[in-house]
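Some chains omitted; the rest stay in position.
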Amino acid sequence: MSAASFRALHDRLRGQVPWGTADRRGALNHITPERVAAAAGEVRLGRSVTLAAPLARSAPDNPEPGTRHMKRLPGEPSDVPGVSFAADQLVMNVHGDVDSHIDALCHVSYDGTMYNGVKPDAVTCQGASELSIEDVRNGIVGRGVLLDVPRLRGVPWLEPGDSVGAAELAAAEAAQHVRVGPGDVLFVRVGHRRRRAEHGPWDVAKSRAGLHPTAMAFLAERQVAALGSDSNSDTAPSVVEGVAFPVHVLAIQAMGVHLLDYLQFDDLVPACEAAGRWSFLCVVAPLRLPGGTGSPANPIAIL
Amino acid sequence: MSAASFRALHDRLRGQVPWGTADRRGALNHITPERVAAAAGEVRLGRSVTLAAPLARSAPDNPEPGTRHMKRLPGEPSDVPGVSFAADQLVMNVHGDVDSHIDALCHVSYDGTMYNGVKPDAVTCQGASELSIEDVRNGIVGRGVLLDVPRLRGVPWLEPGDSVGAAELAAAEAAQHVRVGPGDVLFVRVGHRRRRAEHGPWDVAKSRAGLHPTAMAFLAERQVAALGSDSNSDTAPSVVEGVAFPVHVLAIQAMGVHLLDYLQFDDLVPACEAAGRWSFLCVVAPLRLPGGTGSPANPIAIL
Amino acid sequence: MSAASFRALHDRLRGQVPWGTADRRGALNHITPERVAAAAGEVRLGRSVTLAAPLARSAPDNPEPGTRHMKRLPGEPSDVPGVSFAADQLVMNVHGDVDSHIDALCHVSYDGTMYNGVKPDAVTCQGASELSIEDVRNGIVGRGVLLDVPRLRGVPWLEPGDSVGAAELAAAEAAQHVRVGPGDVLFVRVGHRRRRAEHGPWDVAKSRAGLHPTAMAFLAERQVAALGSDSNSDTAPSVVEGVAFPVHVLAIQAMGVHLLDYLQFDDLVPACEAAGRWSFLCVVAPLRLPGGTGSPANPIAIL
């Protein structure tokens, strides 16, 4: 895709943002109270499943792994009477290279601005004074829909570098008898996690399956509220000349669509199969990190 | 409360655990699929609110504050073409002294064992091989009920050192026209956050309002699945001779009740008032930390 | 001291820097090979003492304490045959509020530049591309001289807010029969650590003993290579109108004098007394932190 075509697509999608210049919530505005209430109706089996993967160890796709260290062991002498505690400390990158997380809208700057014209200098060493993850402190609660592209294709996973366009998303909808609608949190499975589980991790900075930038027009049209994937939604290498993460740019910077990266659907897929449905109540609860550019997250699907 | 009385209470509550020696989920077993589905019916307004407080700064009650540091600024030259990113790193204690978090069942050891007889040596420097927070990876999803004790008493908060017993919980139920039932996640407000907001932080290790240990019999009888508070549920100083955190011991170690500590209800209370109800759908989504003794968390109430 | 007077002092001291615009080592240039060799002659007793304090815990002067956590315990099962290890991880601020450390020349920016006209944008989220602590990777090795101001005054310590001027430094020289000369590392004791040990920590951001800015002219005249103190060399409140850390500005930004902050001289003072001399070989070995703005350090005095 040429730089000029991408720019035109970007400008068109950005131009469709209807919430005014003061808006900081982006496509989460699509989630109205009515839609939250309706999404609760998706709960029928009373079953919840995690969409996150466990904190990953060092690997070719995880050069700065998060670590968790013990501070206290319950088997050691305690400093308080009558009880002893186990406690630990966490050190992790918020945008862990392969750890499940949500990107705040301040995460991406393109052409000199972040979402809705906010200037990059709103982010300093002290954090983001605008568009931080605190804007999502009440969570993302809405209807989730999973589109399973490898299932559509009859393959275990998409090969790194492959991409998913709008037509294929529509085809997956048809095959799965579900239709993505306004305020939905869309999850697109490309099989990244399954390939990693079977073949081991690789350098995803160089090759990764994801969405084609043109698919974002589909999301805009359907008024999707947020987008998650078992990859990071962007392909590598980029299909756009001169722009490394075009889906990040379109989603976060142009459309205000929060991204959920490196999720896992190994629990969700069989749950959806058992339920005979690909929609569910979805709850994403970012940590409350003032000024934060995102948060590690464990999105929960409730069927 | 004498050590002997506490021991008797402990043994009685522990003896009521009905899930067999292999159980690792404790009172979460009270949350059946039917109850999850029913809890979804609590959603009527389509409104979600956070029950977590923002990551706290250094203070008398927060001697080892978590920190969040920038790794990349969007206003600086980018290492990828056409886009720049904001990114940060998080360093925090899982049981942050005043940060909202969930305790895993491995968090507490009493009398030489953790929950259900698991030995403390199941927790090593590598983490917990049993009873870790990974056992809650699918989240806690159920009906939440908030009992507001200062509201009952007509005071802004309970003074540090004060405690709430079973009778007062029952009185709050009556006053609020709600009844705690099997599988509920019970939230007890003691006003800790409001006092902190108005008077500033103090050394909570020395004085803190919480539940009286005898209140745990009420929770057992009602088959509560988990317990959260704006304090850490335990009073300081302890009302039990020789046992520093008796509610932690009874809840986590004896009954298998996960605790949610240092929550905030400033958003929930007005939301409940607006809804005219004190129950809601509750979703707690711990991070996936293999071996972890707990997790920072942002519980979400959906009304 | 008025802002104008300070500005004049600053400009005069900065104007005396003789090493050209490309210089990045500042006053360390005063340490010539001949002076290093001569400094080795200071070693007579064959005794070394630390000038650092142990990593400090949370305290009113240490709101973000460094932490050290275990990663492996030797008493636990080992993952390698025949041996087991103890290992830990360190998390600490490089300019720990009360931990002994060295400031790199990029640490201070005044009037839009760092040392020798380097622009602040040489420091990004990736670190300092100029004036980083890597410029001191071969250590600071030279003659150290300790001037003990409380000893001169016959008091245990200087009260917070008090300051030491040039005349008093000269008086301490005379009283101790030592003369600070070219290439020396000057240590000025104000008794901060001793006061802290006896009265407990206090909020040093508000009150702290240190050097008077005019004392820096004395250091310039004597061609001092680096300056260390048991405080951070600057008084609080500042004696300069509108400039918070005037000694930091003059030393680091104007003169290129590296500062060593929050040292302790409790071991050095009796060693000097025993030696009957106040000069010694001094070795400061910063960690090799590419892009770093300083380093925790344990300066060693060898008598």
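All chains are identified by letter, namely A, B and C, in their written order; residue positions are counted from 1 within each chain.
Here is the rule we use: contacts are C-beta pairs under 8 Å (C-beta built on N, C-alpha and C of every residue); 3 or more make two chains touch, one makes a residue touch a chain.
It should be emphasised that the depicted structure is a prediction, and the values quoted were computed from it without experimental measurement.
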Worksheet item: What number of copies does the complete complex in this structure file have, with 3 given?
Response: 4
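What we mean here is this: only the chains that are shown with their structure count from here on.
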Discussion item. Building nodes from the protein chains and edges from chain pairs that touch, which of line, ring, star, complete or other describes the result?
Written reply: complete
Practice prompt. Go ahead and note the Å separation of the Cα centroids belonging to chain A and chain C.
Written response: 46
Discussion item. Please tell me the distance, in whole Å, between the geometric centres of chain A and chain B computed from their C-alpha atoms.
Written reply: 27
Response to the item:
Per the C-alpha means, the centres of chain B and chain C lie apart by a whole-Å value of 45
Response to the item:
Residue numbers in chain A touching two or more further chains are 69-71, 73, 89, 91, 125
Worksheet item: Along chain C, where are the residues that touch chain A in the complex?
Response: 67, 69-71, 73, 89, 91, 125
Discussion item. Per the contact definition, I'd like the list of chain B residues that touch chain A in the complex.
Written reply: 3, 32-38, 40-41, 43-50, 52-55, 68-71, 73-75, 80-95, 100, 104, 106-110, 114, 119-121, 123-125, 127-128, 134, 137-139, 141, 240, 242-245, 248-249, 253, 267, 281, 283-294, 296-300, 302
Worksheet item: Along chain B, where are the residues that touch chain C in the complex?
Response: 57-58, 63-65, 67, 70-73, 76-77, 91, 124-126
